[in-house]
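Only a single protein chain was left out; the remaining protein chains are all shown in position.
Labels for the chains are A, B and C, by order of writing; each one numbers its residues from 1.
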Amino acid sequence: MLMRLMPIEGYFGDDFDRLAPVQREAILQKMGLLDPWHIQLANFYHDLARGDLGTSIIFRPNVPVAEIIAPKIPYSLKFGLAAMALSLSLGLLLGIFQAREKGKWPDALGTSYVIFINAVPAAVYFLFIQLYLTQLSGLPILYSPERPLSWILPAVSMSLGGIAGYAMWIRRFMVDELNKDYIKLARAKGLSNTRVMFSHVLRNAFVPMVQHLPTTLLMTIAGSIFIESLYSIPGMGGLLIDAISRQDNPLVQALVLIYSTIGVFGLFIGDILMAITDPRIKLEKAGGAR
Amino acid sequence: MKQPLLSVADLYIKFSLRGRVLTAIRGASLDLYAGETLAIVGESGSGKTVLTKSFVGMLDANGWVDAGFIRFAGQDLAKYRGDGQWRTIRGKKIAMVFQDPMTALNPLRTVELHTPLRGMAAKDRAIELLSQVGIALPEQRYHQYPHEFSGGMRQRVVIAIAMSCSPQILICDEPTTALDVTIQAQILDLIRRLQTEYNLTVIYITHDLGVVANVASRVAVMYAGEIVECGTSREIFYNAQHPYTWALLSSLPQLGIKGQPLFSIRGTPPNLFAEIKGDAYAPRNSYALEIDFVKRPPCFQVSPTHYARTWLLDPRAPKVEPPATIKHLRAKFVEGALCK
Amino acid sequence: MEEQALFVLAERDVADAERSGYSDYSYWGSTIRVFMKNYAAVFCLGLLIVLLVFTMVQPYLPAQRDPNEIHLSQETFRQLRNVRPGAEFWFGTNSIGQDLWARIWSGTRTSLGIGIAVASWNVLIGIIVGTLWGYVRKLERVLTEVYNVLDNIPSTIIMTLIAYMLRPSISTMVIAMGVTGWVPVSRFIRTQVIIIRDREYNLASRCLGTSTGRIITRNILPYLVSVIMLRFALAIPGAIASEVFLTYIGLGLPLHIPSLGNLINEGRQLMMIPVMRYQLIFPSVVVSLITISFYVMGNAFSDAADPRNHV
Partner (left out) sequence: MQVSKEVLMEVKNLRVEFKGGSKKPFVAVDDISFKIYRGETFGLVGESGSGKTSIGRAMVRINEAAGGEILFKGQRINGLISKELDREVTQKIQMIFQDPMASLNERAKVDYIVAEGLYNTKAYQSEAERKAMVSQALLAVGLLPEFASRFPHEFSGGQRQRIGVARALVMQPEFIIADEPISSLDVSIRAQVLNLLAELQQQRNLTYMFIAHDLSVVRFITDRVAVINRGQLVELADTEDLFANPLHPYTRSLLSAVPIPDPALEQAKVIIPYDPQSHDYAVHKPSWVEVTPKHFVLGNATEIQEYRQRLA
């Protein structure tokens, strides 16, 4: 875990250096950006270790970045988790259903959905959902903390990409598993289709599936940046766009760091889940220790 | 004559592949008698696996029985549709063991979960089965994953699973091809032992004539989707009539003479997408008659248990000299007959 | 009886069986046949060709306007703002009186250009890195480490960061998307290379003294043509989507270079007024047509190229 994190931060420390030319000389000096890069890097790590992400320059001058970001986190977290839960449950359901009905019209319909979501830029369908679904369903067009109804559309929109991702992978892996020999044997010993599906195929399809969890997590993150600004949710995504448009370097940098950490964390969880679901991996490790 | 346990008559099985139709089985007829071991021999693509898969309704989704019947326990299996019907047969009356034990078990399931039985009594039964197929320490093995077993052990587990519902017929599809010779011998022994213990009827699919000689009481030789010759093991090995069987036997290095070239078949099997005129083997057959290119040979009865599909058995056909190896084997046949 | 005459040994050359043994299967022939059976994909291919050709020739057609010219009313000399689609302006005008029809096709050109440039770059670098990564064992460790670093950061974030650091321009766009875009491609290629690397025919080539470079170009890359084409086809809609994304968060191209992202962003600002929604809808429809076509076509092609789907 640590080994994986280190180089990333190194990358960002480096970036610090490359960001510099955008800023004015004076600020550079003040921030110590004219120091040799290894000192900068050391400073950066030092500050980071104390939980200091620097202070904002333009957005809210001289306010520590951490203070600006902290109140935003719960909003992003809430929607992020809601979207994850939605996409995981709906995506898996759709994928399993498609695999069961492979080659028939429900499968074709699901595939069209997956193609549509993957092909069309997210910005486009997000906009159209906001535009037309608010009219059709009468749901509020902007987010407001007091009205739970206004939470529905952002969360649903955010999960669309994830649903497509999960559905596509689980369908593919289930179809792969269905072609394997042990399925033949399971059927030859007289198991019913439903039982074969659930006791063999689904579980085995989950193993490669787990690897794709992090990717989908990243998709949700990207989506959240859009959605938060579209629905005026006071989360980190909206903040990032604001910070970019106002060129507030430390703030952008801090947000980028947070998003990357989430990404790394997702991958780490993926690895753990992988080890849990596949007995072969577990054994290899245990065998080495024996 | 005994009543056959399972009887196939004039079976046609077709597959549709990308808009074209492939005829995998072209009018195969076969009887299976209770308690015997029938070996089906043929090269890859001859249809031996497809034929037996149709007995348990496990043809791929793009394949179907086009004509003929499969009679078993008073029913015509060729008319079975849907998994519900097949499940009364599959595993319970007719079980199947596949070629590659390495992929036949779900890698994520322990042996326990592979057996289709549940509950305490089921556990005892499963452990009993495991010990019967020669797995040491079955209580421990019961909770292990497939990757903790060697190839031979896995094949034993697969056989135990097939035996778990006490089927009448066991179909073994090249069960030892992926195994080493020493392990192969053990598995063959095991199958033979189970057969006598449970009064099983075994269909054994293989391309290895050595294995056939070991296990079979009767042999059916398949070529291009039809059964070209069928008889008792002795009749096929020592008194073969079809030129294809001749070629198979005399091309074996075991029966060849060192330093001399083996008998060899040229060319390749016919394309099953195309319609086959006459005898499918004719273009590769050095004993082909003109009529082989025109008209499909019927089954000629050699003895009550032995028939072959070749015009050479027609009384009008010229007498031909079979390859030296075959003559050599025939001497044994005559010898054997005299001893009786 | 006539049949009697047929009971003689056939005087045929058994060696003929040798000649009849081969099949007439051809890999690319089968691929094209299977692809042609997928009508949706063929339709998408046709649509794309028409779109591509049209965007190329559109500026040379008669009566086309400059995408950046601001049209003024003949009488009032005021800008013809937000004129609705009609005979004069087929797709209407935007909020400062520029012709939307001309801007959309000009934007399509820009976006497709960016898409193709980015896709070519990503696929090219992806192939080079991916094959080295997969085939040259000495490089495996280093490249795996590099991959772990690059893959752990959401690529959207890296892209945003780069675009943020540089001045908005087409090249910035291409660079931002090209910095990490090749990473998944190289990973994909590597997996494919590892699958075919230890096949016997590669060992055979090594036995014959074939050099590594030649093994890669003659033995490995030809097997990857179909997956490379798939990756290329999918990278184009990806790049267009990224362009829309970057424009949306304010890092897009300057307004005088129309692109589909720009146009959608412009349209978005007016979307609350129902009569002006055409400014959002037209570019969105064009974007969706292009991206969906590439996607459907790419997938259909990769299905068709898979030998398992051949007869």
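Just so it is clear, a residue touches a chain if its C-beta (ideal position, glycine included) is under 8 Å from a C-beta of that chain, and two chains touch if they have at least 3 such contacts.
Quantities reported herein were computed from a predicted structural model and do not represent experimental measurements.
Of the chains on view, those touched by the hidden chain across the whole complex are B, C. Here one chain is not drawn; of B:Phe72, B:Phe237 or B:Tyr287, the residue touching it is B:Phe237. The residue from B:Gly84, B:Gly210, B:Pro298 or B:Pro318 that touches the chain not shown here is B:Gly210. Note on the undisplayed chain: of the listed residues C:Lys37, C:Arg84 or C:Arg218, the one touching it is C:Arg218.
Hidden from this view is one chain, which touches chain C at 18-19, 21-27, 199-201, 203-211, 214, 218-219, 222-223. Of the residues in chain B, those that touch the hidden partner chain are 43-44, 180-182, 184-185, 189, 207-214, 216, 233-234, 237, 247-249, 251-256, 258-259, 261-266, 268, 329, 332, 336.
Here is the rule we go by: only the chains that are shown with their structure count from here on.
Of all chains, the one whose Cα centroid sits at the greatest distance from that of chain A is B.
Here the chain pair with the top count of touching C-beta pairs is A-C.
When chain centres are taken as C-alpha averages, the shortest distance to the whole-protein C-alpha average belongs to C. As a whole-number value, the distance joining the C-alpha centres of chain A and chain C reads 24 Å. Between the CA-based centres of chain B and chain C the separation comes to 50 Å, rounded to the whole angstrom. On the chain B side of its complex with chain C, the touching residues are 17-20, 266-268, 271, 273, 282-295, 311, 314, 316-318, 320. On the side of chain C, the complex with chain A involves touching residues 145, 148-149, 151-157, 160-161, 164-165, 237, 240-241, 244-245, 248-251, 261, 264, 268, 271, 277, 280, 284, 287-288, 291-292, 294-296, 299.
For chain A in complex with chain C, the touching residues are 4, 7-8, 11, 15, 18-19, 22, 115-116, 118-124, 127-128, 131, 218, 221-222, 225-226, 229, 240-241, 244-245, 247, 252, 256, 259-260, 262-264, 267.
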